[in-house]
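A single protein chain has been removed from this complex, and every other one stays in its place.
Moving on to chain A:
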Amino acid sequence: MVEKRGTGLWLTHLGLIVGIAFIFFPIWLAFVASTVEQHDIVRPPMPLLPGDKFFENYARALTSGINAPVATMLWNSLVMAMGIALGKIAISLLSAFAIVYFRFPGRQLFFWLIFLTLMLPVEVRIVPTYEVIANFGMLNSYQGLILPLIASATATFLFRQFFMTVPDELAEAARVDGAKPMRFFFDILLPMSRTNIAALFVILFIYGWNQYLWPLLITTEPEMNTIVMGIKQMFPSGDDFAHWPTIMATSILAMVPPVIVVIGMQKLFIRGLVESEK
């Protein structure tokens, strides 16, 4: 570890504080804007201290919003993010298990096919995917939001790498103990992967929560909007004026669940880094 003393220490801290202020200031402004009234925002200078309309603005946003109640959008986002995170983890675990522990024809081929899809971002395949989902009649549905994003090459690859570090003897010991493959998977492999799963969950939840383009394409009814894209939908078209306090309240609300997930999982996350049990 590099040891810093005197000026060096102060400079480092100064750098960090400036950096944090830089990132935090817009969020603070959004928070302030969500606690005042519309005319306070549009008339310069913009206030820098919170007003007294916190409960009023948030209650209005949650219950009625602009196009749809924010509570509904929050729920949609939650379903989508959880569906994507849990689905991706389940599918990746199973496919990594198959690739590492079973010998079947085309095993390498399938692995490389999965790996190949890493190179194709959602945007590249979004039009054909839309076509498929539309033909299945999944527009404006949770399945439509979740299914196209549920497979993950990254997670499969990660679990594959982890499983390959698990000693073969462990699988053999389980076999001698009489565990069938799926029993081994659930009793031994899954508990051993729990810190990896926790880390991935955090990443994938945020990935799912922050999806913008896909929900924008396939949800046309405001009741199915997710919150991240819903914010954009709140901006008026034409000559209507934007109701900034509600929009800002929605922005703040959209930030809360990922923050909760990160803080809540932090302990497990760090334990995963410190603990080395294999």
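Here is the rule we go by: a residue touches a chain if its C-beta (ideal position, glycine included) is under 8 Å from a C-beta of that chain, and two chains touch if they have at least 3 such contacts; residues count from 1.
As a working rule, contacts and distances are computed from a predicted model.
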{"item": "Listed names \"N-methylglutamate dehydrogenase subunit B\", \"FAD-dependent oxidoreductase\", \"Carbohydrate ABC transporter ATP-binding protein, CUT1 family\" or \"Peroxidase-related enzyme\", with the criterion being the UniProt name of the chain not displayed", "value": "\"Carbohydrate ABC transporter ATP-binding protein, CUT1 family\""}
{"item": "Option touching the unshown chain, where A:H13, A:R125 or A:R175 are the choices", "value": "A:R175"}
{"item": "Option from A:H13, A:R125, A:R183 or A:K232 whose C-beta touches the chain left out", "value": "A:R183"}
{"item": "Residue in contact with the excluded chain [from A:L29, A:L78, A:M192 or A:I206]", "value": "A:M192"}
{"item": "Those residues of chain A which, in the complete complex, touch the missing chain", "value": "167, 169-170, 172-179, 183, 187-188, 191-192, 194, 277-278"}
